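Heads up, one of the protein chains got dropped from this complex, but the rest are sitting where they should.
On to subunit A.
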Amino acid sequence: MGEMEQLRKEAESLKDQITAARKAVQDTTLQEAAAGITVVGRVQLKTRKTLRGHLAKIYAMHWAVDANLCVSASQDGKLIVWDTITTNKVNAIPLKSSWVMTCAYAPSGNLVACGGLDNMCSIYNLKGKDGNVKVMRELAAHTGYLSCCRFLSDSEIITSSGDCTCVLWDIETGTQKTVFAGHQGDCMSLAVSPDFKFFISGACDFTAKLWDIREGVCRQTFGGHESDINAIGFFPNGNAVITGSDDATCKLYDLRADQELITYQDSSIMCGVTSLAPSLSGRLILAGYDDFNVNIWDSLKSERVCWQVMTTE
């Protein structure tokens, strides 16, 4: 097939050009630039609250904007909205499908969403007139599992799916506004930029992509991981992306340099990363691993920060 061969050759050549262009602006590494900075000292953690109530594995959770409430999704078939200060359950929402993989809290606090092996994203109104929480919309069109969802507002939500696409939905009409296609493997995770203009997706094709929400196009693609990307997040300033992969590493990519600045890895860590989040300033990156551990990384040094849990009762 001469045509496919031709297309592949051209794509390879462009890939080499991109690699060269990235190398051309690489006048330092983050480790060199941060050489004069001391590693963060020991972090002391204390378990403050334990939210009990789910009866099976909890697959996902998402904070509300007020950082007091949060929502969690469990394969016991429930979404629970928690008041984390009192540990009270504000809502316990029974789901039609118990195979839930993700949940999200709308910035307004009015809605929550979830989805999973039912291939749908279900939107629930927490502030219904009669006080009951009901399904408001069922967003159905994905041909694969729903891996992640994030609200832009009460009228728009972005989903990522095992069908290799991400979709921007109009919640009111329940229709797809934009399909973001380009990944060549299941999309596992997504995160929206602080200014709501972009989102990033991590996939089983080992790449992360930056998408322009309004234009509907992929602006940048970041490679380097050697296995599925399971978790993705923005650095707090919105100018860098953090990814966590089955290859046991996390990576930080800068959007303006269009390349990886640092990899967070240790030869003693051999299992995949399943979740991650930066601290407020971005100095720490917390990552959850398949061996049930959390590692805390000094983001500038690629060194694990020692931490201890202070025992309470």
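We adopt the following convention: contacts are C-beta pairs under 8 Å (C-beta built on N, C-alpha and C of every residue); 3 or more make two chains touch, one makes a residue touch a chain; residues count from 1.
The rule we apply is simple: contacts and distances are computed from a predicted model.
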Suppose you had to identify the omitted chain by its UniProt name; would it be "arylesterase", "THUMP domain containing 3", "Origin of replication complex subunit 4" or "Guanine nucleotide-binding protein subunit gamma"? "Guanine nucleotide-binding protein subunit gamma"
Which of A:Thr143, A:Thr173, A:Asn293 or A:Gln308 touches the chain that is not shown? A:Thr143
For a quick check of understanding: of A:Thr165, A:Asn230 or A:Ser302, which residue touches the chain that isn't displayed? A:Thr165
For the chain left out of this view, which of A:Ala92, A:Ala140, A:Val217 or A:Met270 touches it? A:Val217
Since one chain has been left out of the picture, which residues of subunit A touch it in the full complex? 3-4, 7-8, 10-11, 14-15, 17-18, 21-22, 24-30, 33-34, 37, 40, 43-45, 48-49, 68, 84-85, 143, 163-165, 176-179, 181-182, 184, 216-221, 235-237, 239-240, 254, 256-259, 261, 279-284, 286, 299-300
